[in-house]
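With one protein chain held back, the other chains of the complex are shown just where they sit.
The block that comes next holds chain A.
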Amino acid sequence: MKIIEIKNLHKIYNSDSVAVHAVNGIDVSFEEGEFTAIVGPSGSGKTTLLNIIGGLDDATEGSVEIEGIKINELSARKLTDFRMKNIGFVFQAYNLIPVLTAKENVEFIMHLQGRNKADREARTSELLKAVGLGEMMDRRPSKLSGGQQQRVAVARALASKPKFVLADEPTANLDSHSTENLLDIMEQLNKEEKITFIFSTHDQRVVNKARRVITIEDGKIISDISK
């Protein structure tokens, strides 16, 4: 089932009176349960594409439809609400809340959704166990390694039961062991729970795991290969 459909997407940045075409007419769609890597050199437009899909940035032209809803037509408030309910985010620098424990970081988004305490606690426990941090729930981010923090970030991204997860360079700050570990967890969640993952990455290990690889250069898709 198609969950994301992008049509004729353009994004132009105007800096110092020079127009930069970061995304230049992209048409692409994503099916439910995909494990897709978007690759390309720095400045090719992959992060911009991810930001537009995630509703964090506006498109200059074109549309992004998620399960039939054109997100670029939603008001800012509705878009924020839409992100909370439908999209999970994993950031390069983990971006956990340092004053909260691992458990609280995962719970936080469910709190925003207004879910009850019992539901929140059960889901948090389930997710942290799934990412191998069942014993470290009460640790704050400063007491966790980079890999562990990124696993908490994955658990947090899944907490809201999103339709898909956007992961922007999730392994860029991790060593190879942590990268392998994280990718195994995400692959397992993808296979077992049919969670759709879309990565932007430079990392060949991510590309190797991905079942679909989209290559972007100068804001255009130059290849789209399903394995």
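Simple rule for what comes next: a contact is a pair of C-beta atoms (placed from the backbone, for glycine too) under 8 Å apart; a residue touches a chain by one contact, two chains touch by 3 or more; residues count from 1.
By our rule, contacts and distances are computed from a predicted model.
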So one subunit is absent here. Using its UniProt record, which name fits best from "Succinate dehydrogenase/fumarate reductase iron-sulfur subunit", "Thioesterase domain-containing protein", "ABC transporter permease" or "Copper-resistance protein, CopA family"? "ABC transporter permease"
Candidate in contact with the missing chain, chosen from A:V20, A:L74 or A:L100: A:L100
Among A:G54, A:G147 or A:G219, exactly one should touch the missing chain; which is it? A:G54
Residue positions on chain A contacting the omitted chain are 47, 51, 54, 56-57, 76-77, 80-81, 83-85, 89, 91-93, 95, 97-100, 104, 107-109, 111-113, 156, 160
